[in-house]
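The other protein chains are all here in position, but one chain of the complex has been omitted.
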Amino acid sequence: MSEKMKVTYYPGCSSEATGRHLDESIRAVMPEVGVEMADIEDWNCCGASVGHIGGGPLPTLALNGRNLANAKKQGNEHVMTPCAACYLNTHGSNLTIRDDEAKREKVNEALKAGGMEAYEGDLKVHHAMEVLVNFVGMEKIAERATNKLKGLKVAGWVGCQTVRPFAETDDGGNYDTYEEPEFLDDITRACGAEAVPYEKKTNCCGGSVAVMKPEKTLHLMKLLLEEAEKAGADVISTPCPLCQTNLEMYQDAINAKYGTNFHIPVVFPSQLMAVAFGMDPQKDAALQRNTIRAEKLEKLAKK
Amino acid sequence: MAQDGPQSQTIAVIGGGIAGVTAALEAAETGYDVILIEKEPALGGRVTRLNRYFPKFCHPTCGLEINYQRLRKNPRVKVLTMHEVTAVEGEKGAYVITARRLPRFVNEKCTACGECGKVCETEIDDPYNYGLGKVKAARLPHEHAFPMRYVIDAAVKGTDDEGRIAEACQYGAVDFSEEEEEVTLNAGAVIWATGWRPYDATRLETYHYADSPDIINNVEMERLANHDGPTGGKVVRPSDGEPAKKVALIQCAGSRDVNHLPYCSMICCLASLKHAAYVLEQYEDAEVHMYYIDIRAHDKMQTFYERIKVDPRIKFIKSKPAEIHPGADGRPVVKGERTIDRELYEESYDLVVLATGMEPSAKDISASGDVVKDEDGFVLAIESGDGGQVSCGVAAGPFDVALSTQSGTAAALKAIQAVGAR
Amino acid sequence: MTAAIPATSRTYDLSFARWVRENVKGGDKMNLCMQCGVCSGSCPIGSEMDNGPRKTFMMVRAGMKDEVLSSTTLWNCTSCYRCYVRCPRGIPVTSIIQGLAAVAAKEGYADKEKVSNYYFSKAFWWSARSFGKTDERLVTMKYFFSFGLVEGIKRALANLKIALGMVKAGRMHIGMPHSIRNKSQLKAIIAKAAELESKG
Partner (left out) sequence: MADETKIGIYLCEGCGIAEAIDMDELEQTVSSEYQVSTCKRHAAFCSEEGVAVIEKDVKDGEANRVVVAACSHRVMTDRFNFDGAATVRANLREQIAWTQAPQDEDTNMFAADNVRMALAQARNTDNPEGHENVVKSEKLLVVGGGVAGLTAALEAARAGTEVTVVEKTGQLGGWTRKWSRLIPSRPPYRGLIANNTEELIKAVEDNGKIKVVTNAIVARTEGMPGDFTVTIDHGGSEETDTFGAIVVATGWRMPDDMTPYEKYGLGKVDGVMSGVDFEEVLAAGVEKDGKKLNTIAIVIPCESEQMPYTSGVADRIAIKQAIQVMDTNPDAMVYVLHDNLRAHGQAEELYREAQDKGVVFMKAMVKSAAAGPELTTDDLLLGQEVRLSGLDAVVVMTGMMPNSTNPDLPKAEKGNEFLCDDVNPRVPITVNGEDAGDGDAARAAPSDADDEGAGVAPADCDPENPPLPGGALLNLQYRQGPHIPILYNGFIDSHYICFPYETRRTGIYVCGAVRKPMTAHEADNDATGAALKGIQAINLVKESRATHPRTGDLSYPIFGLDICTKCRRCTVECPFGAIDENEEGYPQLNPSRCRRCGTCMGACPVRTISFKNYSPNMVSEMIEAVEQPDPFDEKPRIMVFACENDAYPALDMAGVNRREINKYMRFIPVRCLGSVTLVWVSNALEKGFDGVMLMGCKSGDDYQCHFVKGSAIAQERIGKVEETLKNLMLEPERVTIEEVSIADSKRVVDLLGKFGDQIEEIGLNPFKGF
């Protein structure tokens, strides 16, 4: 890749709450590997995973249209987001606006109502993970990882929307597979940690259904935790803020319901990177924000 | 290479499987010169690796034996083995076929006495058995090989075997100086009989073919059931050699799937019914589940389907499994939705056979002139049909054996017309 | 949405199926379904669904509008997109199920007990409209209380421990909700979009 890559950054709503540690660690590590980020001006919500129901397709499309139009103004062809749902909606909307003329006209009409310029769908939307795979490359991460996470056993849990359905990138081709993506384990290894075999790599935690009706999805999360435990993982690493929060905050409920005794920290790959890069465990890796603290990782962190 | 007769009147047949052998013989027996070009060390292609044919359960080698006798008695057919065609150029009456001649390290002096095999210590994955078993690097391709000549794998080069083998041969048939070389052949007409290969099951990620020895594909099942296969014909679990009594047959593993092979491979359903019979026949307490979308019994095969169906030990489940993976006990688990009663299932088996579809081998060969390839790699004569290139067998489309030999016969006439019928 | 859903007079009256084809995202691909079952078999909580995507598609063909729109299938999609990427006919299954859910909501098939998604989504849109962002805290609260005061308090308390943990970790803030600057612009855009949607 070219030494530096400029991206317009879309943090997404969770970055200001449940996903703060994702946002903070991404902001910390990306520049370290040559990715310069500038936030989308006055960005708004993407519609998340339930928006379409209440609002319907077009308003959801318009929400994303506004973000993209703003990004376009900032004159940089790459848009990057670390959030799976944001990626799904922004990428999907971008495609629709690009390929569906009728919808594009409607969106632009809506944008016009807000006094905004039309957007033609000519930006490229990337997931932060895709940027790491396709633009940064594992070598560069490994190179920068001066504080190798020796002995840390990591279960790489990709989840769903980070690769489905848009493993397919705007530059054509898939940045990894739908069923058995490897990038997460690659990052783990690049950080000097051990990627334990994790069969449920792309299993679902229940997503927003888990938020609304946990009782229906606890068994899914139990399975994910069991697998990690079987594999002897110290931490589970996931790129998805909703996955991270769900799996972290429902462990008590699971233990209560199934009489289990899970206490497995769930971290973001960017947190692993921050520690491996020898950066500040609080300011950069935001480890203090995990409600189940990743002690072993914290011990590895440079004080 | 040397050819008798005017090359403009010679018919080149690419592929020595059942379709190619048929096309070559039918043309030769009608009085025309033929070069039959095969990339493997012996003829017979996929068919020689089959255990039985549907619907008769007869042995494919039986028909091949007749065809080989016809070949032995017919000087008009020149058989070239280990010639891998890479390109066909030119026009009617003057085609140039480029091929890689692969080293066999054994010349025509070979008598098949077997001394080289006796001294050879190097073992390789047996290509004849799709790598299910091991075989000496110096070997007769299989008991029914035509030509009946040994072949030595390059694996022995540089090992002590090289010397031992050269010494063992009393007929000056071993020649390690052989190297791959590019050869060109000329012909007045070309018959594409390049056949097929099973769709790469590792690309069906959700079926975890690579993650369990007990998840196999349909061509491997033929070897398992074959008397000269890796298990001597016993259908067992490759993992531990235990009897495979509970078997799942998975249809459309790759076929009828826009993410893989968009077309229906036509033979899989019937081959799987045949596989069911293999299992039912070997174990009284067998249990066979056939997962399908549609049982596609073409032309008169309906009666064959009904013939298998009467056995109470086989169940037909209308469902394309969503996932297949090694279960907790190591046995493969098949997971999905039974569409008739909308029940979700998760069932373990001794053996899971993926009915992988047929992918045309012609994909790898560059074609030009009066022949076209469709998006899937099947070869078709140009619309007008008066060109000099024709196709038959699975090179032309997903066919069964009867259609392959039938189309091979038809292809012979088209080629004869092209070289100028006498 | 466009033209109101036509009433179906008989089984396999295709007018509903064709309305879906025209008006639901991905609907144009729905008729390609060959009923193989991969989608339903791939669903993580398919057991929570009465019909699952495959049968739902068949029911749409059969013109079973009421059964389809009141089906639990629409409200238990976790958006994992397994069905979407595995479908051998390349049908965007997830999109269609979500699209049908939106239709069901619009058509008033969303009943409190069954269809919490609808209320969650409503709460969510309330936040999106008012602040331009999702304030998870407020959305969750509003969602809880959309089941009534008692139920609301019950759920809130049940999640109190989690909430406190989040607050402690700085992942749930107290005080004014986050908000975008140009709210009026966003309101205008959404309003216009909604208007266009209803016009079709």
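In order of appearance the chains are A, B and C, and numbering begins at 1 in each one.
Criterion: contacts are C-beta pairs under 8 Å (C-beta built on N, C-alpha and C of every residue); 3 or more make two chains touch, one makes a residue touch a chain.
All of these numbers come straight from a predicted model, not from anything done at the bench.
Enquirer: By the document's own contact criterion, which visible chains does the hidden chain reach in the full complex?
Expert: Contacts of the omitted chain with visible chains: B, C.
Enquirer: Of the residues listed, B:Phe105, B:Tyr209, B:Tyr283 or B:Tyr349, which one is in contact with the missing chain?
Expert: B:Tyr283
Enquirer: Out of B:Gly31, B:Gly163 or B:Gly241, point to the residue that touches the absent chain in the complete complex.
Expert: In the full complex, the listed residue that touches the missing chain is B:Gly31.
Enquirer: In the full complex, which residues of chain C touch the absent chain?
Expert: Contact residues on chain C toward the absent chain are 9-14, 17-18, 21, 31-35, 55, 58-59, 61-62, 89.
Enquirer: So which bits of chain B touch the chain we can't see?
Expert: Residues touching the hidden chain, for chain B, are 18, 22, 25-26, 29-31, 51-53, 55-67, 69-70, 72-75, 109, 111-114, 140, 143-144, 148, 170-171, 226-228, 232, 256, 262-266, 277-278, 280-284, 292, 294-312, 318, 339-342, 372, 374-375, 380, 383, 397-399, 401-402, 405-410, 412-414, 416-417, 421-422.
In this text, only the chains that are shown with their structure count from here on.
Enquirer: Which chain lies the greatest distance away from chain C when centres are computed from Cα atoms alone?
Expert: For chain C, the chain whose C-alpha mean is farthest off is B.
Enquirer: Any idea which chain sits dead centre by C-alpha averages?
Expert: The most central chain, going by mean C-alpha position, is A.
Enquirer: What are the two chains with the top count of C-beta contact pairs?
Expert: A-C
Enquirer: Measuring centre to centre with CA averages, how many angstrom lie between chain B and chain C?
Expert: Computed value for the inter-centroid distance: 49 Å.
Enquirer: Compute the distance, rounded to whole Å, between the mean C-alpha positions of chain A and chain C.
Expert: From the centre of chain A to the centre of chain C is 22 Å.
Enquirer: Which residues belonging to chain B are in contact with no fewer than two other chains?
Expert: Within chain B, the residues that touch at least two other chains are 206.
Enquirer: Counting only residues that touch at least two other chains, what does the list for chain C look like?
Expert: Answer for chain C, listing residues that touch two or more other chains: 82, 86.
Enquirer: Under the definition above, what is the set of chain C residues touching chain B in their complex?
Expert: Interface residues on chain C, with respect to chain B: 34-42, 46-47, 51-52, 54-55, 82, 86, 88-90.
Enquirer: Hey, which residues of chain A end up touching chain B in the complex?
Expert: On the chain A side, the touching residues are 177-180, 199.
Enquirer: Which residues, counting only chain B, touch chain C once they are in their complex?
Expert: Checking each residue of chain B against chain C gives 206, 252, 256-260, 293, 318-323, 335-339, 342, 344.
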